[in-house]
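This view holds just a subset of the chains, kept in their places.
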Amino acid sequence: MLQSRQPSGDVMLHFAQFGAGRIGAIHAGNLASNHAATLRHVIDVNRDAAAALAARHGAAVSTTEAALADSQVNAVLIASSTDTHADLIIAAARAGKAIFCEKPIDLSLARVDACLAEVDAAGVPLMVAFNRRFDPSFASLRARVLAGEIGEVEQVIITSRDPAPPHRAFIGSSGGMFRDMSIHDLDMARWLLGEEPIEVFAYGACLVDPMFAEEGDIDSGMILMRTASGRMAHINNTRRAVYGYDQRLEVFGSGGRLIADNRTATSVELADARAVARDKPEPFFLQRYAEAYRAELTAFVSAVTSGTAVPVGAADGRQALVLAEAAVASMQQGGPVAVTPP
Amino acid sequence: MLQSRQPSGDVMLHFAQFGAGRIGAIHAGNLASNHAATLRHVIDVNRDAAAALAARHGAAVSTTEAALADSQVNAVLIASSTDTHADLIIAAARAGKAIFCEKPIDLSLARVDACLAEVDAAGVPLMVAFNRRFDPSFASLRARVLAGEIGEVEQVIITSRDPAPPHRAFIGSSGGMFRDMSIHDLDMARWLLGEEPIEVFAYGACLVDPMFAEEGDIDSGMILMRTASGRMAHINNTRRAVYGYDQRLEVFGSGGRLIADNRTATSVELADARAVARDKPEPFFLQRYAEAYRAELTAFVSAVTSGTAVPVGAADGRQALVLAEAAVASMQQGGPVAVTPP
């Protein structure tokens, strides 16, 4: 059984969390303020990080085996490094735990499919943490699209720029910019288009730092996609924006246009002899998506405890990777790549 | 007769213009592009300026007497120095010409009244050039107030800041900041409140440049006014804003709020490592109110040639001065000053 009941009769989720790094700390903090969840185990190869996080939230430092063997634990939160996701998902599924997993499931589509087969067989809920779907501005934009405020969707334009390149060591294991970074935007495009993309065309280049090329990666990209009925989406990405974390959505339809602009820390505006200036966008994802991280975990806990479907399923996690693979192939082959909808 | 007819039967206005300075040049240019008007005479104590302007527009350099004696002339445009306005208005009225006069009619209320008595007796149209009423943004805001978009007006807030102090020589003859500069804002307040102010309270200070105090003037001010039913208006003024010409209106009502923000030369926005920056406001009135200068003259020509009332009458010019006088008195006496509505 996935669920355990409180004395009050309410269902609670008792978590084992894998990963005590930057994102892990955020998730653990959000669990702490969720009245329907507790954090029981923290597991990390970095024992100090695990110990610190566990201490802060009254959890135990643990091992994967011990955590999954704890019958009180009915949910896992996977925020460890990408290469561990698939094994942890499989182990958790076999142990019958509900699974909340940071994106991506895995960088190999074959491995993703093997993983999802196990999850299916176990019948446990798996939610892939596409945090942007839970950002208040993006969620509001989509709700208004669905409410018909702009009629039929025709074009989607997504701007997504990191403030600064990641550490060189990360690049090689990242799967490349399209799989690591654009995957979020590809998910946004699917989420907003109202139809599945059936073709992807992509340009990639190394314009920011030769380090990317040396690691076999790109740092700048543009993607086009189309759906069967002719709807179109454009994504632009770069690994460096000196003005902060540039995260914008635009959806154009028969009845108008919805834009979600960047968010800023304050609403202060300075007029001086040079210009009228407002804040730069939030510096990076920890600030920009703080509310989204909280909301996605709340949604997971709420779905699992109420027995309803998780809002971002395994198929969503898989299809975003399918599109990222197509973008990589398109860039390498120099032509559009067909994609099979889920 | 005020009007002369073209061969086509259309009425044309043939102007004598007094004043060939900065504002005069604008008005002359606007007359040149108005198909229902011609410029026949230019008069200025500076003969070179008059000659240059006359040459540019195919007019004659003239004297007041000659211009007013020209039976073809059916309208005068007064853009000369303030101390000449009243005499020119009286002379033009006696000569039966329609009168377009830069604000103010005069700095002395007694003189204004003498002047308006002559205009009344002559039965000629007199329009006082409160250009801001013709600014597209301000005019749109007021039209929307009148259309009921914000219900009943309750509060008006006017910001009006010059970019830089005038030449010292001008200050002594200006009548002081409230009569020279705030008079525009006092007119805006009357225009937007929907009721006449019956009381004025004002603070003035010299914060920008001691030169103003040495000339017996102020450079910073704040005004409050109220109407009989309790509506309120606030005006803030200064003689220096390093970021340009700050001209904003806000009207608050039972159904919402209308704001007319500053205008900028371009819509360009720069995001860089410091901020997200847009253009400063337009530098000064020549740029900010270029469209308003054109529109006010068009409105005058149109009203006179069609025989309808001019859109800003003598009483408007007078009452704005009444409010300015009250502001001066309030500042000097340290208390609110009652005002009689027109």
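All chains are identified by letter, namely A and B, in their written order; residue positions are counted from 1 within each chain.
Methods note: a contact is a pair of C-beta atoms (placed from the backbone, for glycine too) under 8 Å apart; a residue touches a chain by one contact, two chains touch by 3 or more.
As the structure is a prediction and not an experimental result, all values here were calculated from the model.
Here 2 identical chains are displayed in place, and the whole complex they belong to in this file is assembled from 4 copies in total.
Keep in mind that, in the parts below, only the chains that are shown with their structure count from here on.
Centroid to centroid, with C-alpha atoms defining each point, chain A and chain B lie 58 Å apart. By the touch criterion given at the top, residues 241-244, 246, 270-281 of chain B touch chain A in their complex.
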